[in-house]
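As structure tokens, the structure follows; a few thoughts come after it.
A single protein chain has been removed from this complex, and every other one stays in its place.
Lettered A, B, C, D and E in written order, each chain numbered from 1.
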Amino acid sequence: MNYLGLNDLIKRALEEDVGYGDITTQSLVPPEQIARGIFTAKSPGIVAGIKVSQAVFAYMDPEVEFDVIKGDGDEIQPGDVIAIVRGKARILLTGERLALNFLQRLSGIASKTRKMVDMIKYSKAELLDTRKTTPGLRVLEKYAVGIGGARNHRFGLSDGVMIKDNHIKIVGSIQKAVSTARQKVPPTIKIEVEVETMEQLQEALESHADIIMLDNMNICEMIEAVNIVGGRALLEASGGINEANLSEVAKTGVDYISMGALTHAASSLDISFNIVEAD
Amino acid sequence: MNYLGLNDLIKRALEEDVGYGDITTQSLVPPEQIARGIFTAKSPGIVAGIKVSQAVFAYMDPEVEFDVIKGDGDEIQPGDVIAIVRGKARILLTGERLALNFLQRLSGIASKTRKMVDMIKYSKAELLDTRKTTPGLRVLEKYAVGIGGARNHRFGLSDGVMIKDNHIKIVGSIQKAVSTARQKVPPTIKIEVEVETMEQLQEALESHADIIMLDNMNICEMIEAVNIVGGRALLEASGGINEANLSEVAKTGVDYISMGALTHAASSLDISFNIVEAD
Amino acid sequence: MNYLGLNDLIKRALEEDVGYGDITTQSLVPPEQIARGIFTAKSPGIVAGIKVSQAVFAYMDPEVEFDVIKGDGDEIQPGDVIAIVRGKARILLTGERLALNFLQRLSGIASKTRKMVDMIKYSKAELLDTRKTTPGLRVLEKYAVGIGGARNHRFGLSDGVMIKDNHIKIVGSIQKAVSTARQKVPPTIKIEVEVETMEQLQEALESHADIIMLDNMNICEMIEAVNIVGGRALLEASGGINEANLSEVAKTGVDYISMGALTHAASSLDISFNIVEAD
Amino acid sequence: MNYLGLNDLIKRALEEDVGYGDITTQSLVPPEQIARGIFTAKSPGIVAGIKVSQAVFAYMDPEVEFDVIKGDGDEIQPGDVIAIVRGKARILLTGERLALNFLQRLSGIASKTRKMVDMIKYSKAELLDTRKTTPGLRVLEKYAVGIGGARNHRFGLSDGVMIKDNHIKIVGSIQKAVSTARQKVPPTIKIEVEVETMEQLQEALESHADIIMLDNMNICEMIEAVNIVGGRALLEASGGINEANLSEVAKTGVDYISMGALTHAASSLDISFNIVEAD
Amino acid sequence: MNYLGLNDLIKRALEEDVGYGDITTQSLVPPEQIARGIFTAKSPGIVAGIKVSQAVFAYMDPEVEFDVIKGDGDEIQPGDVIAIVRGKARILLTGERLALNFLQRLSGIASKTRKMVDMIKYSKAELLDTRKTTPGLRVLEKYAVGIGGARNHRFGLSDGVMIKDNHIKIVGSIQKAVSTARQKVPPTIKIEVEVETMEQLQEALESHADIIMLDNMNICEMIEAVNIVGGRALLEASGGINEANLSEVAKTGVDYISMGALTHAASSLDISFNIVEAD
Partner (left out) sequence: MNYLGLNDLIKRALEEDVGYGDITTQSLVPPEQIARGIFTAKSPGIVAGIKVSQAVFAYMDPEVEFDVIKGDGDEIQPGDVIAIVRGKARILLTGERLALNFLQRLSGIASKTRKMVDMIKYSKAELLDTRKTTPGLRVLEKYAVGIGGARNHRFGLSDGVMIKDNHIKIVGSIQKAVSTARQKVPPTIKIEVEVETMEQLQEALESHADIIMLDNMNICEMIEAVNIVGGRALLEASGGINEANLSEVAKTGVDYISMGALTHAASSLDISFNIVEAD
């Protein structure tokens, strides 16, 4: 993770949580008191974001020691120690909630992603995320998706072209939309078109779209689409895909399956932080 | 919602999504093209955050018209129109994803909360949220909890005293922790203590804690605690509370039940945005 | 002092003072020249904010050495050395004014507070500050009040409920205002009501307000109020309290006395900074 | 007042005061309730900063109406209405404290300045402020000094050269310091030198310093200095000047008198805000 | 131009220029004085950024009227009126320099670009910009390139893959670099490889790179490269391309020619701003 914005994000989140100060800790804990705490898994899953938790404490006090036992991508079982932290007790107590909030959310996403990826690992289809991320956390959440084993779709509106139904309505035709986009956007970027019918698929193919997204198609339609395309474009299945139908979708032969639920419907993974020792 | 930080949050989130620019929309949609779009419910739930979605478009262009059909707190069914937007097509297309990301997440929280609140509405217990919120979104997520009918626990570390096990370990005793905190924090703030055993409960009572949190106790313990306390302090049940055991907990007679899952395990509510007309 | 916002504050204040650059120092002092300077008291008082001064230099150059001789809370007499600084002469000369502006203001507040606290130390009344602080410096100024020996009232509008005359006018009655607030604000927060008459006091008592603020009452009224309340609520005297009447107010038996002048009418304490040696 | 940074300052100060939200007002006052409030003088003085107070409310809600009755520079007597505000009751109640904190501090500075200026109005000496301002408020505080009738010294370290004792020590001589500075700083900027003795004064004169600051000199020394200089440089008296000796200093014939107390020892002027009507 | 960051950029640039305030204008121009000013071309070229200049004044005062006579992309000759502005004289005088600094630089880039584009308009080659832009102005400068008629290469490091010599050295081979990148980056992004020799070109072709950049090749090498590739990849010529050799490069048959000088060696176009009338 080389995320330039991480410290800014941590700063804002700490300010959000700490407000005028952690009045409980400041009134009870001597400033020089040292303590040791551990992050422990309480349910099974995949770790993601442990460096973010480390960065939370490092932001507050560069002298906090943070030993990673289970790194990003590692499987954890209830009871597993994930990391051990040692530093001023005030720092540990004030920072623990934010460190957990990041770690639990990102691990929740990685865990859900891993489960989905495992369901389709024998197919050629690759699982992709979407832009349905929590405002402000996109880079982290997409990172967690990658840790879970899936691949990132475009990060935002400037690094990919996705021509949707709404764009086509305004431009008039897929053909015109694709050719216009191809002339205007940087040549380094592929053109993806969203289609809902076989007619649109045909038109997208004829426009030489690089990627075609099959929007909310059923399994039979997807199979038909794969046959029609015959490798002339990359195919992405999207919309209404869930744990129940994922492996069937993967078997249709599409190249990519994108799934918003990886980020917008992931629950936090249960992880605790406990002070084990106060020197 | 009077949230001073809202525009900053929207700005950062738009920058996150838009990056160098929405290259698809900018290359395809004429700058002066006007369009109309609608937000439509795709699953049942409670609306929360519609003003945030409105603020997203208003931030981008103050001239966008935004008619709220279903306001915060309203129940929605699949197919219900939630809001109608009219303005420059470029603004609608570039802003839609962020408007949806906020609206879906906040409505997801409100919907989950409403469901939980309904389960305990015949008890005196009030449902509370926690600090297990998404970093950067606390005020909004706690607002959504309120819309769902539950009540907010402290917002952060500066507006409430919560003496936890870790603090007690360092201070030495509940008695000492409570009396120290009471002398040091602003007199406007109550003192809450987390207890795990009946002995600790007794000690907390004797220290005149204002609120006592029963941490991870089972139903029988909670009932015993309620009896012991006999109204001399407010009681909050916390830890391991879920949909399955919530109503039982409510029947124990505790005053408050706090539940992190309201925010950390809520899925986004399914809502779509469609351009219905381009003038 | 664990103040997350301190470096931001220092940064803005330095930018305010330094502008495009300290043209005098940059044109006259060689970049590598090392110097030693001392902070010296020029009038008697209480030190507060020495860590802020230290942080000013540390922000500009982490290698500056800063030895604290008189720490926060220490009494100083004219001529006392408060701190000794050693580092690049440019840093010392450019940062000295800001370091002094913080130190003098905070020490001025602490000194004034200590004087007031000493006047009432034989009473049970505790001295409180208010929200009448300099915009942008609240956490620091309230910290200085604490160093001076008084206690902090709420920090801002989100960590305490204060129902004022204006609120009551709009809600209709104290009774209604208190019960409404109690249902809506986090249960961790006490309810304080401002009253001007004995009738209002009575009403506040009956509403079970946690704290009652006696607004601009005279000594006789305060005594009467203390008698009426008889310990059923905490009492705070406020408004028109100054050095002349403070000890009398303290003798009335109120629990708290709040005094805006601690922050809004404190003069800076006279402290100088001199280069004593240039290596 | 054309102060580009004003809204940023207001924003930060509001965030400081409001935190997570004004829980009292939000729980008690209906969002659409309209009210009218007035700012009233409670002690005599000079108004300064009324536009800042107006900007506080305008920042929160552009629809607030704000009628200025006593503008910046106007004299006020206890009971005088300074301004009338009309808008959402929530905005008025949440913003009042910040609006007052600015207005009271700036009016306090202007009032003190006016008093000092009046003491020397029959002399040719002009009163100047210093850089001893509250961190973050320099432009506003210097503005208030101007409203009070005094003149601003340099704003910061980049718009004036002030060669102090500390600089001279490092450079070796006044002569060398002045000539070096004159070659290096923008030619639009005058060179001022601080002197403590007649020898230094002589040296400064010979270096053709534009302005010479007489540091902590007594009245006799100042008179001697004025005679020696004979108009060949501008003279500024500084250090230890207070209400008691100010008019005597003015009579010595110096051109400028700088006085840090204008900003660092000014008390807030007493001004109240009251809701007079809720529609 | 839909540039979300524009107002932030203007704000910082105004603060940079205005500092503590425009002391000349504030001391001389009455606050309510209205004036009219015109932007006039003093040399021939292409306008770009007129909306940025408009935004500068709008940022300072939304009531300034700004009539665009020559819009972005229009040709201008010396003496042509580009825009007419009417508003408070203080705003016009304080903002003029920044408005000009943006307009002159962006018009300079557009003018240079147009000249280059005209030189190759009869070839199929498209002119591209690079990342050699002024730090902080990339979106604006790339916009100006587009106004001048050239096309944008990738905006930054996240919306395009460019495998350079340095990457290849580390990975070991072009083959491995291309296939690794193709597996890891979002599938919406093309893979571009920089080659310096025909051997590398061959290897890049075999790796199925989407775009191949011919780095610092001479005309003969470019022609050979075009023949070898035969349409199997897009070809970009880069390095050492200037006005003297541009048209020859275009005739080689490459698809794109990238030229850093469009942004890093463009001079500002000469444009003046004059007050023509003060009401």
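By definition in this document, a residue touches a chain if its C-beta (ideal position, glycine included) is under 8 Å from a C-beta of that chain, and two chains touch if they have at least 3 such contacts.
Here the structure is a predicted model, which means the values were calculated and not measured.
Trainee: Any idea which chains on screen the missing one touches?
Mentor: Computed over the complete complex, the missing chain touches A, B, C, D, E.
Trainee: Pick from B:Gly5, B:Gly19, B:Gly45 or B:Gly95: which residue touches the chain that isn't shown?
Mentor: Result: among the candidates, B:Gly19 touches the missing chain.
Trainee: Quick one: say which of E:Pro62, E:Gly79, E:Pro135 or E:Gly230 touches the chain that got left out.
Mentor: Touches the omitted chain: E:Pro135.
Trainee: Of A:Gly21, A:Gly49, A:Gly136 or A:Gly156, which residue touches the hidden chain?
Mentor: Candidates A:Gly21, A:Gly49, A:Gly136 or A:Gly156; residue touching the omitted chain: A:Gly156.
Trainee: Which positions on chain C touch the chain that was left off?
Mentor: Against the missing chain, chain C presents residues 11, 14-15, 18-22, 26, 31, 60, 90, 94.
Trainee: Touching the hidden chain in the full complex, which residues of chain A are there? Just list them.
Mentor: 2-5, 138-139, 142, 155-156, 158-159
Trainee: Where does chain D touch the missing chain, residue by residue?
Mentor: 126, 128, 151-155, 158-162, 184, 186-190, 192, 210-211, 234, 255-256
We adopt the following convention: only the chains that are shown with their structure count from here on.
Trainee: Measure off the straight-line distance from the CA centroid of chain B to the CA centroid of chain D, and report it in whole Å.
Mentor: Roughly 45 Å separates the two chain centres.
Trainee: Which residue numbers or ranges of chain C touch two or more of the other chains?
Mentor: 19-20, 138-139, 155-156, 158-159, 161-162, 184, 186, 189
Trainee: Can you tell me, using the touch rule above, whether these chains form a line, ring, star, complete graph or other shape?
Mentor: Topology of touching chains reads as complete, every chain touching all others.
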